[in-house]
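Up next is chain A:
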Amino acid sequence: MGGLYVNRTRLILVALVVVLACALPFVLSSYRVFQFNMVLVYAIVLLGLNMLTGFNGQISLGHGAFYAIGAYVAAVLMDHWGVPYWVTVPVAGVICFIAGFLFGLPALRLHGHYLALATFALGISMPQILKYKGLEEWTGGVQGIVILKPEAPFGLNISQDQWLYLFTLIIALVMFWLAWNLLRGRIGRAMVAIRDHPIAAEAMGIDVAAVKTLTFGVSALYAGVGGALGAIVVQFVAPDSFVALVSITFLIGIVIGGLASISGVIYGALFIQFVPNIADEISKAAPWAVYGLFLLAFIFLAPAGIAGFVRALWARLTTGSTRKKRAAQTQET
Partner candidate 1 sequence: MEAFLHQVFSGLANGAIYASLALALVMIYQSTHHINFAQGELAMFSTYLAWAMINAGLPYWAAFGLTVVASFFIGLIIERAIVRRVADAPVLTVVVVFIALLVILNSVTGWIFTYTIKVFPSPFPEEPLFGPYISSHEAGVVGVSIFVLVTLFLFFRFTPLGLAMRATAENAVSSRLAGIRTGWMLALGWGIAAAIGAIAGMMVAPIVYLDPNMMSGILLYAIAAALMGGIDSPLGAVIGGLTVGVLENIMGAYVVGTELKLTVALVVIIGVLIFKPTGLFGRSFVTRV
Partner candidate 2 sequence: MPILEVSGLCAGYGASDVLHDVSFSVEQGGITTILGANGAGKTTVLRALCGMLRSARGSIVLDQVQVNGKATESIVRLGVGHVPDGRGTFMNLTTEENLRVGAMTRRDKAAVAADFERVFSYFPRLKERRHQQAGTLSGGEQQMLAISRALMLNPRLLLLDEPSFGLAPLVVQDIFRIMRTINEVQKVAILLVEQNASLALDLASTAYILETGRVVMSGPAHELREAESVRKSYLGY
């Protein structure tokens, strides 16, 4: 299901998932709605990270930093200037795009381990930057910022949680649609070519530098949009919500969901939202141990992630060799 082509079955499936997603807030308790809301937020962030790391091969261990920037932009705008919540989301996206683009410029010269190192450092130092006294007036320092939950507009007779969920869902659908278009087009093919055959890509006339920095920017934009939505949903931002482990959580999400797979980010988001909750009941530390073990298990046994499983299952269920062939062909996408 992770491919980028269209056919009828696929369209029906996507429509079914969308309808289901729309129905969710009307059948679940408000706490569950909050949880699924976070799934949507994570899915947006993971989609961005997967473009960068999965499709383009640039490893980021610091996407939590862009997520944090997005969250703070939203919080500061709302808290300080009374900007409406729905305006903050695109603003956070644009600011993160610029931040990501700027970070992507020097990152151009870094490959593999070195890029991982640089982003890792960014992820670790982010909370300190957010606590910085000089910025306290805006960021609220260690205390962070509390945000009010928005009401449903147009006199809609639904709860705040339900509205926020639907709001996030609409944005998520737009973001997925944009990503899908980007990835299946010329730029998407260039991204994959750069990941797999950087030298050949250069020789083919692809502007490697431009594509890579652009990918970094777009990826950060997704993280920023996710961050802004996350801040609004959680109603609170504070430096300690953006420790280095957040970045690692995102990496876990794309590896387990499926690298370089669009549908994979949904599985990944479900995983990072719900698995810790289940493991939490064992011990406070358990989720991370579970994460770590899952990570090892997937990287060794199922490097294509959950999306890979689903694809294999799908290929087996649907008879007819054309689909099987296609599923095999789109393994990487």
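What we mean here is this: a residue touches a chain if its C-beta (ideal position, glycine included) is under 8 Å from a C-beta of that chain, and two chains touch if they have at least 3 such contacts; residues count from 1.
The candidates were selected such that all candidates are chains of the complex that A comes from, given by their letters.
Because the structure is a prediction, the values reported are computed rather than measured.
Undergrad: If you apply the contact cut-off given up top, which option from 1 or 2 ends up touching chain A in the complex?
TA: Among 1 or 2, contact with chain A goes to 1.
Undergrad: Could you list, by residue number, the parts of chain A that touch candidate 1 in their complex?
TA: Listed in rising order, the residues are 53, 57, 59, 61, 106, 109-114, 116-118, 120-122, 124-125, 128-129, 131-133, 198-199, 244-245, 248, 251-252, 255, 259, 283-289, 291-293, 295-296, 299-300, 303.
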